[in-house]
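See structure below.
All protein chains but one are shown at their positions in the complex.
Moving on, here comes chain A:
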Amino acid sequence: MYATNYHRASSVADAVKLQSSSDEAKYVSGGMTLIPTMKQRLAAPSDLVDLRHVAELKGISVDGNRVRIGAGTTHYEVSTSAELKAVCPAICHLASHIGDPHVRHMGTIGGSIANNDPAADYPSAMLALGATIVTDRREISAGDFFTGLFETALEDGEIVTAVTFEAPAKAGYSKFPNPASRYAMAGVFVAKGADGSVRVAVTGAGSDGVFRHEGMERALAANWSPEAVAGVSVDAGGLLSDIHGSAEYRANLVKVMAKRAVAAA
């Protein structure tokens, strides 16, 4: 790891101020991606602004069907929230399968979506739930937020403070983990809104990051069943191909995971 300067922010405003006072500062939340990257000398921020002690980023609230998850909420907290489980168990299930127990106790939802790793779990949930990403300066729809591999609509210094969404009528998540990293090789989040609209979002498989699959959305809108997904063709074009899985294999996994996500919903 290269030498870096550590700052503990006490509030969002304090964090923004600390970040802006340095050329190469980075926010760190759980640090589950950034710290290993720094240890491998692949990232060299001059300063780290620690968001873990900012109280306003914490907590889960459910108001009727309206869900708000603070950006600093850990995966463990999401996975074990009784309030959340009552209205959207799929996101609890998703969080319970991120990384390992250490990661789930450190990693946060804000950190995960701000990093937008193409194999991370949360982006698929955000997209399928039609979530809104709340930052210190605006609100961004999930569809606009995730813009490519490790790319988001966040501007320099902008902090994700929370995510909000309407609890779906039904939702499910199923992933096939990469045998080595256990990140998603294909993870599919399916959600049926209270208005009957269906969204299907895929992580781990797309060469440009998380994406929605309209063919499966149409099929499921007409017939919410695993069999409906089985009839949809998934194009291998635009999917990732690496030593763990070809695009064709990932296309198969997308379909199988979608089927299992619907069955679990």
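Some points to look at:
In this text, a contact is a pair of C-beta atoms (placed from the backbone, for glycine too) under 8 Å apart; a residue touches a chain by one contact, two chains touch by 3 or more; residues count from 1.
Quick note on the criterion: contacts and distances are computed from a predicted model.
Within the choices "Heme exporter protein C", "Sugar ABC transporter, permease protein", "Carbon-monoxide dehydrogenase large subunit" or "Acetolactate synthase", the name that UniProt assigns to the complex's undisplayed chain is "Carbon-monoxide dehydrogenase large subunit". Residues of chain A in touch with the missing chain: 1-3, 40-41, 176, 179-181, 183, 243-246, 249, 252-253, 256.
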